[in-house]
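The complex appears here minus one protein chain, its other protein chains still in place.
And then chain A:
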């Protein structure tokens, strides 16, 4: 079973906080991996917020292939950061030879181009890289997006932390938003791409739960957008639906909840907006989830949200102090990282709400 966590702070925080958040919940997951996506970056990436950063784990050949493809497309590298690793004997980590975090400038013709054109190109490049590196497992391309980095690896989260020196806070590798999850194992295989959080065009999602409408979701999403690929995990569907509803259809976030856990028809009929809700339920019936789950999502503007399944079969809790909001599957994780907070203000979202956290850390609860 997955445990998920997310931190949103006014200050830049180091991934060690995410490791601590997840460590106390270790009995709930299987310690098979660690994955995190960081948004709104600080440290060495702070001055490059507008430029895309490639997050990738690869062999030497994989790195060469990827760089060739990017250079051929006109991207120019402006920053490279290779995390210092600490390969002690006995660590439980299935490491790749290279972990690449490289920031690029856009090809010349797009440097002052339309945002949409840039966004499309970044997605196409990531898909192209993934396709090129996939056949011989030369590498895994997790994200290629401005102000976002992703790290995923197979092994014990503690040891992964040790390997990447993530237990020691520093001010080089920080972000205002960090989402993390500690399970690499899918129900079937151990696949690097299957670990959430997943990222697509500024959207990040991670989930604790099961998607019983996985097949329906997959069959529908495959035809909706070229970026909806992989499906190594049923949680990927949550990201794609978020991207589709918010980015492609342009609907406000609160309608995401109406899509994934629609109200029963009886309740819809009682509402003033029944016409819209019925239209949504009809046309997006194949994006319903209908299983136990908690979703945490991050939007391109770095705001964050969480919501649960409609039967409230999966827990989640939100704790906060003046500078930080933490979302966690289990409250023990929050107790670890925000021990001094007023726990009476903790929020246990109900089955019919979205809890959204703005960039000023204002917490809003939208009833479905």
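Observations on the structure shown:
Here is the rule we go by: a contact is a pair of C-beta atoms (placed from the backbone, for glycine too) under 8 Å apart; a residue touches a chain by one contact, two chains touch by 3 or more; residues count from 1.
By definition in this document, contacts and distances are computed from a predicted model.
Taken from the listed names "glutamate synthase (NADPH)", "Ni,Fe-hydrogenase III large subunit", "Dipeptide transport system permease protein DppC" or "Isoquinoline 1-oxidoreductase subunit beta", the protein name that UniProt assigns to the chain not shown is "glutamate synthase (NADPH)". Touching the chain that is not shown, out of A:273, A:301 or A:362: A:273 (per the contact rule at the top). The chain omitted from view is touched by exactly one of A:66, A:151, A:284 or A:317, namely A:284.
Only one of the listed residues, A:40, A:210, A:336 or A:353, touches the absent chain: A:210. Here one chain is not drawn; of A:71, A:311 or A:365, the residue touching it is A:311. The missing chain lies against chain A, touching residues 1, 209-210, 212-216, 219-220, 222-224, 244, 248-252, 254-255, 262, 264-265, 273, 275-276, 278-280, 282-286, 288, 290-292, 310-311, 313.
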